[in-house]
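A single protein chain has been removed from this complex, and every other one stays in its place.
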């Protein structure tokens, strides 16, 4: 059983606490920290947490606490991590780890020096669908990974601080691109080095100083490309979809708007629909168990089981550092309007480009380009003559 | 914390135990009973259960045990329940409660006389989607409920005993109709009396003595109709869908084959796809967290929280008894080829038919039948003259 | 090229005329008949039809006309058909053919005696998806057909006469059940005799004299069951779905609300969404080419090509007669509350029950009941011993 200090009383703190307390759990949040007294008090009451405080040090250093969970605005992560490391407490930090790679590296080094357990709370690699997908992909179900795509778009975040560069450190890239980038790494393989990125970002709609939309491509040493699409301008709810394609298959995941739960109501849904839902009449698309679908359940299980078992969790601060490094390259690319290298000072993955797969032989003289069933039922082969390079076509009866 | 004796080491016992042990749980299965020694031994090892036995009494009367969970073939439920009641242990019994209403009533009376906690393990009313749907429907999101529809079809059960009338007591109706019927009750409202049923059943494909397909209609006192469709002849995996329609809206749930998880693989999925999946190549439809999607997580949370809190769980033996009574009427209807009354000796719901809603007035002279936007953008009204009963049409500009 | 007299200027007349005039067609509607002058005049102008009249005889007997298309309220079909037959014109009649089997038979005999071409305008067996499905099913793609299901539900028809028993002859069964029944026949095979039906119907919501909801089952000589679900009480648009299951597969068709066209609009769709759509804000589900998706394009192509080629179209008056006969049995079943025989005076299909398929052998001693991949990757076989009838289980390594 763990006694947890929760730093932060916003939506993320609530989702985290709900998850930690749910389903016959043996763990408890027992201290809640918020910068504002009223929020701390109210949330502690609502979520059945024993103590609350507006003093971060008190929350971290509580003698009963063995785990600090950070659910604060981005710019406060570093301070909280450094304090928890100093206090010798296990520390779990929400995404993004930091607002830039330099800070992330310092935080990584702090927890590693202190020898404390560290977990990076990237929930979206822990959704039940994503865990099964990663497993299948690693086992070869779709062959060599060629392309990943991750989208998170919605009508904008729920708390004011996200929209304020001073608190968030950035816009859609920092808020949601971090999810998409880590999903891409998990699918391509974390051992594969991200080489370079190109990124578009713009403030298309809102009166703010950060980007409200961004699209980026990450090129990996294996030749795979990771595509991400993020926006705070999307209307219709929260669109949370991932895809991965390989030489032998593909996986499509829809985490939010199309999960087999569809409702039409002429009079209103009479309550909360789902995070970022718009409206409560007409066709609605609720989500079953939100915290489970968002990965929180499996994430905290992995984190606390790893802590109990003396193991590394699936996502730790090194992952957070890599993501921050890729995001830094994205912002440079937005400014330079060109591909920019991913400058990883610390690389713990594999070295050396993965070999491109050899071509597929049809027979000794030909490579196979394509095989297809035609409308008339026959099979058409497209072949390349190895000697001449000439491309030829053969019809084989179905 | 509860110490649980699990009776049964088949697929259902495994799903139950996985669920009870999952996600930082404070409860444990500590005795496992199976009729065959090898199964008991292997399952105990695989699921990390301390003790095993082939003696049902030993499992039930274990001094550390405070909860008995029954995951045995249908015909053994009664014996196990009676023993657990006698031992004064809380008892949770899988579906169907019994193989007929008479036994079910005897079991209900046994646990009530003994004063032990009793839960009916009807997981499919506990799926996260269904819990939210029940909540919305009860709050009025779809108006007055008119129609429910529940389908469970797949290529047939996994254990031999299901196919053997001596162990199962029946076919698709007993195996899956029980789910569908309870889903219907939960959506229509358990306080509403089921009046009569009509049911078709046949052995369409398999060399067995029980029905492998059945379709039934339950008519409720409120005028609502509950439709169920069950089959062991379906090809393509497990089709688990529910719908409910009311005067103001509708809900469509897909629990299994279309949940936002789609995979194409040319080389095979390289592992388990999902319960009742067929094949592991081509387009596959895995399920995220199976035990959560099937309702086990929320079911055991409700059961054990209710036990701890001295409350009634959402599903108890009375519900199991009502379901058995409805199923008995279904079998009578199959034989008589006509509607048959639901003969509830013990009715704990509301008495007296719910009033039909009055008609909707358009103005003092007319009832409103229909309002529709036409292709040309205008609105067409269909009205009934109160005095004459004449039906008239009015075009109103859009 | 055909010159067509269109009888009826309602929605169905408009859809028919739009279809007949569309896409570089060589055919033309050149006379339009409506009972009310204003409607006739306006529709003729809107649809670019040369002549209009309020005199049915004039429309039918127009010397240039070679084809009469009937798109009138149900009770007027008979009069129009008899006149067209007398005039020696090809006649295409919308669904249902008549309001009862007796009239339908008289109409069939009239056109056959007169030797005129006759087509039954059952569009929903002609949707592009249904045509391909029928073709696949007939070729054996899903094995022996066991079960069909057809649903048409929406918030009620667009014209007043549907709601008035005097004009329509019935409610949801006559209006939409006729579609579902013919779809079932097309999938089971029109040569297979429908034996008996059981049907529930009720007036659940509206101030009318006919049923606004009905569910029925048709049992065929082959053992297949055809299920239909119809309602004028459904909220959320028009739900138009069909399914067919067989021993080797299944097909699921969605014709309307989920066809790969999804729109969210916060400000309104700014125009017509789709037939029977409700509301124009929030999530909407328009349909691509409505008349094509509803089968009108392929239906008229088949009808007029058959007429040109001296062939029988896919749907003719005999089909309409069978459908009316089945509907008559449905109404009798609603009244008697039991299965009722389908009383076909005239049966042109196959005689003698189709044989049930033999059971599948696993080896000489056993029938195969079931084969399934378990979560641990192994394969479980369920077998029946031929000699003893005992059901046994075998685990085979994956």
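Going in written order, the chains are labelled A, B and C, and every chain counts its residues from 1.
FYI, contacts are C-beta pairs under 8 Å (C-beta built on N, C-alpha and C of every residue); 3 or more make two chains touch, one makes a residue touch a chain.
All values derive from a computational prediction rather than experimental measurement.
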| item | value |
| --- | --- |
| Which of C:250, C:324 or C:373 contacts the chain that the document leaves out | C:250 |
| Residue touching the undisplayed chain, where the options are C:268, C:341 or C:389 | C:268 |
| Identified contact with the non-displayed chain, of C:52, C:117, C:162 or C:300 | C:300 |
| Which of B:66, B:102, B:278 or B:393 contacts the chain that the document leaves out | B:278 |
| Missing-chain contacts mapped onto chain B | 235-237, 264-266, 278-279, 281-285 |
| Residues in chain C touching the chain absent from view | 22-27, 127-129, 132-133, 135-136, 139-143, 248-255, 258-271, 286, 288-289, 292-293, 297-298, 300-301, 304-305 |
| Contact set of chain A toward the excluded chain (per top definition) | 11, 14, 142-143, 146-147, 149, 153, 155-161, 163-164, 198, 200, 202, 204-208, 213, 215, 217, 219, 223, 225, 227, 229, 231, 233-236, 245-250, 271-273, 275-277, 280, 336-339, 357, 359, 367, 369-370, 372-377, 380, 382, 384, 390-393 |
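By definition in this document, only the chains that are shown with their structure count from here on.
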| item | value |
| --- | --- |
| Equivalent interface positions on chain B and chain C, same or different at half | same |
| Inter-chain centre distance, chain A versus chain C - centres from mean C-alpha coordinates, in Å | 48 |
| Gap in Å, rounded to a whole number, between the CA centres of chain B and chain A | 35 |
| Interface hub residues of chain B, defined as touching at least two other chains | 142-143, 248-250, 271 |
